[in-house]
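With one protein chain withheld, the remaining protein chains of the complex are depicted in position.
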Amino acid sequence: MAETANQGAGKEASAFLFEREESLTADTFIRGLWKENPVFVMLLGMCPTLAVTNSTLNALGMGLSTTFVLIFSGALVSSLRNWIPKQVRIASYIVIIATFVTLVDYLIQAISLELYAALGAFIQLIVVNCIILGRAEAYASKQRLLPTIVNSLGTGVGFTLALLSLGTVRELLGSGSILGVQLFSDNFQGWVIMMLPPGGFFVLGTWLLFFNWLRLRKQHPAPSGATVHAR
Amino acid sequence: MNADVQTQPPPAATPAWLMLRTLVVIAVISGLLVVVAYQTTLPLIADKQRILTERLVFQVLPGAATKRDFVVTAERHLEPASAGVVGDPVYAAYDAAGRLVGLAITGTGAGYAGPVRVMFAYDPGCRCITGSKVLKSNETPGFGDKLDTDPAFLENFKALDASLNAEGTALANAIVTVKHGTKTDPWQIDAITGATVSSRAMGRAANQAAQRAIPAIQRELATLSQPN
């Protein structure tokens, strides 16, 4: 009982607007992984989530790129937060985010042209990923540098984990491999649908179903009726 | 005057120069970062691109050890690739002894889901296409991506006739894709069953590449064959 009350209060406090500066705690990091997971809870950044998770490597590449942009743009926004007047803040944030996306774009090309070709236009589209602008507006613009970096890292890792959970399932069913390593015999029948965008929708839906089921079960540990005899 | 308007607090007075200063400072930071990143990664990226192209060319032309880059210009002239010359790339590949192994040419054809870009190997000796490698395609996985793997389909590109007409201006017979099992002539491509559209894209790419590059190549064959 007390726990649920605390959870409720925590939700209130961690809602988008912070009035006061937050002190650095473990929750600053962990929040992004689970309670405020950008994909599974906030349902943000759906475009890369559905489009580039057809293999584990693509998911990892996209997740890490986004994390990079999150951390650096968050850090710069936070350092400049007292200098940026309210009227020009969106313009400033977008320029800052676009800068780091451009850096990532060059970096990925320098690291691997194959990955760059696989991720395609979605690297450039990180600019308009609402997770990043959301973090800048809701957190970085009001918080000190260190908590911002930690919080951005948490959100980025949460995003990466979410993409990976889609990417591994889709790669496993779609081509019978993980990170390009074939797990079955050559005779494996790939589920073509998993490599196409509809597969992204199906897998995302299934994960959401699973996480909501977990959350409901946590909130009502022993409901009457159905789940009793199911166990 | 409306009473509601008056009750609202006056907007915070931010001087215009302050906003301008912020935007200018951010633009300068952004510009610096982007330029530095571009300059640092440029040689790395160029290097990767060169290695990738080399690998692809050597893959379609087995036995090649070195290559020289050329460009077919809009006027159908073959010129050595350099910064100012624009056109479709042609790669001449040579073996260890410096003899011409063959040429790699590229072409594009409209597929099921966007353009399919393919590199073909051309052997001036037999005047035929001797290999293929898809560079870029969005074809359906499991169907269209057989273009690079289906053994029966790749058999088409072992010796695909690409001889020129008497004037040497175009192919004697345009390369076409035909329905599976109906190939009769050496310039036809036998389609993959169930992936006819993608197979046709491959045929169009081969025809485009050959029509554009081969007349120029045959004209300049003497220069190309010289060991460098």
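To keep things simple, chains are lettered A and B as they appear, and every chain counts its residues starting from 1.
In this text, a contact is a pair of C-beta atoms (placed from the backbone, for glycine too) under 8 Å apart; a residue touches a chain by one contact, two chains touch by 3 or more.
Heads up, the rule we're going with is that contacts and distances are computed from a predicted model.
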{"item": "Name under which UniProt lists the unshown chain, selected from \"methylated-DNA--[protein]-cysteine S-methyltransferase\", \"Glutathione import ATP-binding protein GsiA\", \"ABC-type multidrug transport system, ATPase and permease component\" or \"Ion-translocating oxidoreductase complex subunit D\"", "value": "\"Ion-translocating oxidoreductase complex subunit D\""}
{"item": "Interface residues of chain A (partner: the chain not displayed)", "value": "176, 184-185, 187-189, 191-194, 196, 198, 202, 225-227, 229-230"}
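Going forward, only the chains that are shown with their structure count from here on.
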{"item": "Distance from the mean Cα position of chain B to that of chain A, given in whole angstrom", "value": "34"}
{"item": "Chain A residues touching chain B - in the complex, by the definition given at the top", "value": "76, 80, 83-88, 91-92, 95-96, 98-100, 102-103, 106-107, 109-110, 112-113, 117, 174-175, 190, 192, 195-196"}
{"item": "Chain A contact footprint on chain B (complex, rising order)", "value": "12, 14, 18-19, 22-23, 25-27, 29-30, 33-34, 37-38, 40-41, 44-45, 48-49, 52, 136, 140-143"}
